[in-house]
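This is the structure, below, for whatever I ask next.
A single protein chain has been omitted; all remaining protein chains appear in their positions.
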């Protein structure tokens, strides 16, 4: 049965695309380390420096939870997001507009659906790989507290899926490299304000509502709660939010790619 | 319109005379013409970046830091501590972005450098003109950043003007040595690598976000030797006042020496690259 599933065109098509990316990745796997380097640097900086300035994070029940414990899961969620989204925005833009990789792929039995699912699956793998390596660094810092931490990996997968799909939808709207500045203009404030560095309580209530709508806020909740061992219904809502975001983005991306690639 | 054509055909304009005397201004003019097409975007980024960082970290994270009274900042509000640090760090980033990628691309066989070198311009003119443009970009971004900082009420306008010098110096202390290297580098991935593994660590650990005193001893010594630490310290004392004049003079001399060494190295590597 598993073999038959793997051989079925619905799986074999996207898998062939993942295989293509793996062939290339064999030469450039070290980029993964570069991608993990940045969150580790943030972690070190927070741990060594800002943690001492902040001390105890208000609103967290357990006084033994330090600032680094608070920031690490947010950095993990951000790493999963970036790992996946860089793949479906920058890299796919290059393949769509510069390298025209898909023109030849679509001359084979593969369909636009296979290409889209394959690229999202690949981005998911990338996001997961970044998360696992960074997660190991976090664990080495002694920042894992309870069995709930087992939920971190599936959580990170969901984050990577949502942002991979969102990136794929976004990239269909991008006309030039300049447009990526606009993407940055959205991503940077989201990174800074989505409770990455301080809890939601710092904001007045109206701002809190706005922040709660951000996909990165939901991603951070999904990973921070199990990581700190304090889990409530918010985790469920976050998971649902990201699942819906991912599926809706994927549907949009498919429709637009179909028109772009098969004129 | 008719006036313009006459002056263009019959009389030399002031610019013609100047660029004939100083060919470097031609190179500067080239970069300015390119910049005229994209300046709006860069101004938005130059204002948005400090605005976002100061709001999120200075105001947001600052609430937590100030409530904690840890004593590491000697009573300075976190926003006040952070703003000049970020200012110097962004000068470094601008120096890097302007001094690395455009220089690398210009030095390729289809780039602007070989084209300019095929005219009467000497490599030194090309370098001088481009350096002038980089300085312009670093200063412009710095002034926009300072305007935001003044708007936040962190620094008084007069002090902000005083801080413009250190900002320019910090940017050029990075840009000049970088240009010397970028003109003869063989792959763009090396520039990316330098950014990721050198510039980013400097950004995070050179006293921008927290005093270097909190670092472990050995790292503290390393950090104090980095150009960004020197730039942050100089900018901070200019913007906030306080600090002693002797230390400021040491920081300034360090940065000046680094800039001068960079320019010297660049004039050698530009000559070697463009005359070969």
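Should a chain be cited, it is by its letter among A and B, assigned in written order, with residues numbered from 1 in that chain.
Criterion: a residue touches a chain if its C-beta (ideal position, glycine included) is under 8 Å from a C-beta of that chain, and two chains touch if they have at least 3 such contacts.
One rule holds for everything that comes next: contacts and distances are computed from a predicted model.
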Chain left out of the displayed complex - its UniProt protein name, from "ABC-type xenobiotic transporter", "(2Fe-2S)-binding protein", "Peroxiredoxin family protein" or "VacJ family lipoprotein": "ABC-type xenobiotic transporter"
Contact list for the unshown chain, restricted to visible chains: A
Residue touching the undisplayed chain, where the options are A:31, A:65 or A:106: A:106
Residues in subunit A touching the chain absent from view: 7, 9, 12, 16-17, 19-20, 23-24, 99-101, 103-111, 262-263
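The working rule: only the chains that are shown with their structure count from here on.
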Averaged-CA centre spacing for the pair subunit B and subunit A, given as whole angstrom: 32
Sites on subunit B touched by subunit A in the complex: 38, 41, 44-45, 48-49, 52-53, 55-57, 60-61, 63-65, 67-68, 70, 72-73, 78, 193, 196-197, 200-201, 204-205, 209-211, 214-216
Contact set on subunit A toward subunit B in their complex: 34, 37-38, 41-42, 44-45, 48-50, 52-58, 178, 181, 185, 188-189, 192-193, 197-198, 202-203
